[in-house]
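Note that one protein chain is taken out, while the other chains of the complex remain in position.
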Amino acid sequence: MKNTPYTRLDRDNAAVLLVDHQAGLLSLVRDIEPDRFKNNVLALADAAKFFNLPTILTTSFETGPNGPLMPELKTLFPDAPYIARPGQINAWDNPDFVQAIKATGKKQLIIAGVVTEVCVAFVALSAIEAGFEVFVVADASGTFNALTRDAAWLRMQAAGVHMMTWFGVACELQRDWRHDIEGLGALCANHIPDYRNLMTSYHALSAANP
Amino acid sequence: MKNTPYTRLDRDNAAVLLVDHQAGLLSLVRDIEPDRFKNNVLALADAAKFFNLPTILTTSFETGPNGPLMPELKTLFPDAPYIARPGQINAWDNPDFVQAIKATGKKQLIIAGVVTEVCVAFVALSAIEAGFEVFVVADASGTFNALTRDAAWLRMQAAGVHMMTWFGVACELQRDWRHDIEGLGALCANHIPDYRNLMTSYHALSAANP
Amino acid sequence: MKNTPYTRLDRDNAAVLLVDHQAGLLSLVRDIEPDRFKNNVLALADAAKFFNLPTILTTSFETGPNGPLMPELKTLFPDAPYIARPGQINAWDNPDFVQAIKATGKKQLIIAGVVTEVCVAFVALSAIEAGFEVFVVADASGTFNALTRDAAWLRMQAAGVHMMTWFGVACELQRDWRHDIEGLGALCANHIPDYRNLMTSYHALSAANP
Amino acid sequence: MKNTPYTRLDRDNAAVLLVDHQAGLLSLVRDIEPDRFKNNVLALADAAKFFNLPTILTTSFETGPNGPLMPELKTLFPDAPYIARPGQINAWDNPDFVQAIKATGKKQLIIAGVVTEVCVAFVALSAIEAGFEVFVVADASGTFNALTRDAAWLRMQAAGVHMMTWFGVACELQRDWRHDIEGLGALCANHIPDYRNLMTSYHALSAANP
Amino acid sequence: MKNTPYTRLDRDNAAVLLVDHQAGLLSLVRDIEPDRFKNNVLALADAAKFFNLPTILTTSFETGPNGPLMPELKTLFPDAPYIARPGQINAWDNPDFVQAIKATGKKQLIIAGVVTEVCVAFVALSAIEAGFEVFVVADASGTFNALTRDAAWLRMQAAGVHMMTWFGVACELQRDWRHDIEGLGALCANHIPDYRNLMTSYHALSAANP
Amino acid sequence: MKNTPYTRLDRDNAAVLLVDHQAGLLSLVRDIEPDRFKNNVLALADAAKFFNLPTILTTSFETGPNGPLMPELKTLFPDAPYIARPGQINAWDNPDFVQAIKATGKKQLIIAGVVTEVCVAFVALSAIEAGFEVFVVADASGTFNALTRDAAWLRMQAAGVHMMTWFGVACELQRDWRHDIEGLGALCANHIPDYRNLMTSYHALSAANP
Amino acid sequence: MKNTPYTRLDRDNAAVLLVDHQAGLLSLVRDIEPDRFKNNVLALADAAKFFNLPTILTTSFETGPNGPLMPELKTLFPDAPYIARPGQINAWDNPDFVQAIKATGKKQLIIAGVVTEVCVAFVALSAIEAGFEVFVVADASGTFNALTRDAAWLRMQAAGVHMMTWFGVACELQRDWRHDIEGLGALCANHIPDYRNLMTSYHALSAANP
Partner (left out) sequence: MKNTPYTRLDRDNAAVLLVDHQAGLLSLVRDIEPDRFKNNVLALADAAKFFNLPTILTTSFETGPNGPLMPELKTLFPDAPYIARPGQINAWDNPDFVQAIKATGKKQLIIAGVVTEVCVAFVALSAIEAGFEVFVVADASGTFNALTRDAAWLRMQAAGVHMMTWFGVACELQRDWRHDIEGLGALCANHIPDYRNLMTSYHALSAANP
């Protein structure tokens, strides 16, 4: 008997929820250092774009101290549903948000946000209760410190959330490099410095030995 | 199938148990540094006050080396049930303590204390056996070192405890900022220095650009 | 539904298994620093003695590089069953060891040893299969590094082992300080330097203010 | 009730899968330092050889930036099935790979690879779905950082994977030192520097005191 | 021969410089966690007040993203010279700042600020060149990460800066508890949680044994 | 007496040396995580460009395993002297490299490279011997691990190197924000995610309150 | 030219100063974990006894929250000068303390205490000014956290203090094992668990092969 059996992400059945990646709230994130965290969030966003997944943006009190959504996300998803919540902490309590999710017709939800134990965990747990399959992108979600994060992970694991990170999400959606070698290669090169180095060396050497 | 399905904290159905936050025992806490730990305990206490949750205090051998309860807790909850246990290590073995809990009529117990694997875990595990829903506030609970804490967390997770931290507890109880924007804002500003900084900058700029 | 419901240690129903705490093997332990690890092992042994629990010692190839059992353990338990295994890595594969356990008539096994993922985990997992309730003393068990330990803990947690540490074991067995205040106090003072400091200050001040 | 009951590795029923230990991909591994990781991979390979387990090698785009398989693995297993996947990220999606596994007739799969959350986790999770017993060798598998690894471990634990490390695998397969004392001793001496030191001292002293 | 011989802080000859502790810039500080850092800055400020040292405040672009000075500092030092620099990064390049320092007539400068390698180090190094004795309060100064801090410390040490922390500064200024036992005691109790615990236990026990 | 008195970087008297930031060698850097390291190197390069400092590039065996220079550096400095060393490990042993430095007429050398204790330290130490003032950019230089880095830092500090990081270099060169507020602001926004967040919030709020 | 040339500890010319190892103050020590710290202090004390060095004890406000001296130190040095300072923070400001030191006629001072940056550093720096050779026992001295310690070390190093640890002190005083093999062996066995293990294995094997 297994607690959370394997459920594979399916690009035809998945949507992405980006919850409260706001300029002010980002200053609260201290369990992942800022260069890496910024990269992870943008990597997930680029993956959502690359796989053409329906993506839903939501924020909390954008005009107050929490600050506006990361501008890069607005730019990447200009036509995405954008729910500026008037007060609900758990975005799932906002009917527009849930409606936008249901409108996608997808059953798999890929979730990331700030802070992990609130904006991410509440949505993830509610989505499971509502019958969705939930995949939390742990490294594109941040919070105050490692202890807080670890507690949130255990709570989510116990409830049946699939704990993942952006690269695993991208690879599970891609399934086969042949679906678009150039596309996945670009995603890796732009967001994994070590992989870019491999490609730089490879291409230089290939060019030198045609 | 899920091990521990989502149970949302409900301000109308929750009580807070603060177990053995005593001046002597606090010197044993080394898995969280003292500035942060003091802040976390007081943040949880302020949250209990803010949400007007029934709160129960208990101590072990206050007149011996374990020392008196943190004075701030006494001050915050002058009328709370206060059970100075004559010897029981697991507070659940003290009938007055259990009686005080049952007298609240609440089914959700929010628990924090020192040390995590004893004063917290024993109560938490007993409460689950007794049919309560149990939410441990991991960052307002402390112990000797990270290894000890990690083992205690795994034991509690396996038994169905909801692992949380004080900010998650506060947000899950609040549900919607509109219930009391000023109140939750003050709680955040007083206990999250980064959030206070955000508010300071916001208010200064708002004042400068009326 | 819970994965591993609360089972309380019961001094009338518990035995202690100390597996391969041998002088050579101790040099392999690097996930806990040596001052602390030595203290933890002796604390568990003193607790076993204090609660008068049947204790079983076993070793692997004592006359080879693994080296002899820690002399302190031999001294503490001169009459304990002592199984020098001729080759079985999992002590549960040794009939004398299992026989010694069954001879105690206890159903709760408190287990510690070196190294965690082998000498401890194999016995713990086998004991569960054999119908025992198993409590691993994580901080009196050591191994090569934290990564190895973490994997072993997850395997044991998933199989239903109660993950504990020596202080939790002692407190759960004691139940109530009044069973023997002096005894438990001495155990704490000898193995928790911070607690000894509390007692030193307390007694000095009490003596000064009679 | 237990989530993942004890299943013992059985040398007559186990096969080893080494997934994508390629020279380029190894530069991505940063959750284990390189001296240790190289040692762990070769230790697992030597163990597979020692126990004469059917071993299957697979790679992804060996002629591109991912680079060729570690030469030591090619040398150790010259006749092993070697599946150079044309594009499948999850090796289980490659029919030749699954066919090679089924051809072994074994029901227990010991899996290691790079990177943990993709090349290892995908295969492990698929294998469980396909009815195999799965043992992931966590310290012979590597990935970008500890956070990524921890998420992958929780996902695999929840799905019923047995989380192990190379030394535990070797000991569980060996069962009894007497099956081949010299062989297991050599494996330990070659891959555990502390154990080699014990043997060096032991043999010197034995020689001096014949 | 000594590089930097002992120079004792002298309360009659010391001034305090607080450089750029601004709400926005504080979000850049990640080498010290925020609860502790806030406490350290306020502890230094309280010490400056307690010893009645001339204190000088300076900021950089308060009306922009750097944000306003921490309000607590404004409140503590309402009459202190306050130099809002129009652009100089090194405050020593601002004539008003240097003039304010010289006006104190003190030769010992106690410096803290954000970020360590710029706002603190530049002033400290310039002050040494100008003939002052310089004491940097390392734990009331913060920066991006530990690596950045370590480099800044080595540069300052090599130039003759006395590397100190707030408690050392307070104790060196106090010289003898008898100068004001209550005052120093309050400073410690307010900013060292462990010390407050000691005092709580002490006073409770003293009261109980009059 | 001071070991290394303050020497301020002067934009009219400084040159930048970028040593061996090659795609292959970058995979050796493990004392700084890759997202941050890549950012630091590009931040230093952008600063060199912003301050229009003469910049010199050098590499070691670009056509072998060390791999080509990071392409971004080639793009940023298309006309910079570029010395592909035929074998000298210490670039200072290459007459063309030293000649290129002397041709700049600058006396202050800002140095970064891979690996710290060789490619950076050798050049830095040689430059001091040759009479230059040397500023090592510690966070744009990387090596195998923290221990190696720490030893290299102590050697360089003892020899009179100014240990700095890229942000300190940029600020010391800038001296006054008014020299080019937009330019320095862009440098910060592009390479300090926390600072970009501050600017995002500030501009949004300013726009909302015109 | 050297900053701090080699000065060898000489058992005929050295005295030991133990400063403020008091039960209350020990709870402030968090840069070294308590099992190790207690061991280090007692190891240094045992070494002082073993080499028969004049040893001086001093405390600060023993009857207040700082608590009494560690009882073990009182027991080990019943006849040592014992200066209970009435208020001086820097023990060197207490004439009795300095007089006791001068009465020993020794020129080398071995110093340890709590907390490092105050009770230790102040005495060490004053002693250098007074013409003594000063050896700080870094691992028998403790303070609030690693950052505080590191700053204190840099200040002391810059002033010419010899930074040592207890084992180095013992070995430099011993010079040659032949002075007392049993004595130094016992010191090592009692305070270095790894060394005790080596001896246990050695003696067992020697006994088995006479």
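For clarity, chains are labelled A, B, C, D, E, F and G in written order, and residue numbers in each chain start from 1.
In the analysis below, a contact is a pair of C-beta atoms (placed from the backbone, for glycine too) under 8 Å apart; a residue touches a chain by one contact, two chains touch by 3 or more.
The structure displayed is predicted, hence computed values, not measured ones.
Residue-wise, the contact with the chain that is not shown comes from F:L125, picked out of F:A15, F:L125 or F:A170. Between the chain not shown and the residues F:T7, F:Q88, F:N190 or F:S206, the one that touches is F:Q88. Considering D:R36, D:K49 or D:H179, the position touching the chain not shown turns out to be D:R36 (whole complex).
For subunit D, the residues in touch with the chain missing from this view are 23-24, 26-27, 33-39, 62-63, 67-68, 70-71, 192-194, 196-198, 200-201, 204-205, 208. Subunit G meets the missing chain through residues 1-6, 32, 36, 138-139, 153, 157, 160, 162-165, 167-168, 171-172, 174-178, 181, 192, 194-195, 197-199, 201-202. Listed for subunit C, the residues touching the missing chain in the whole complex are 27, 30, 33-34, 145.
Here, only the chains that are shown with their structure count from here on.
Path length between subunit B and subunit E in the touching-chain graph (shortest route): 1. At the interface between subunit C and subunit D, under half of the residue numbers involved are used by both copies, so each side presents largely different positions. Looking at B-G and C-E, the interface holding more C-beta pairs in contact is that of C-E.
Remark: subunit F and subunit G have CA centroids separated by 43 Å (rounded to whole angstrom). Taking each chain's centre as the mean of its C-alpha atoms, subunit D lies 53 Å from subunit E.
Touching of two or more other chains is recorded for residues 1, 3-4, 27, 30, 145, 157, 160, 198, 201-202 of subunit D.
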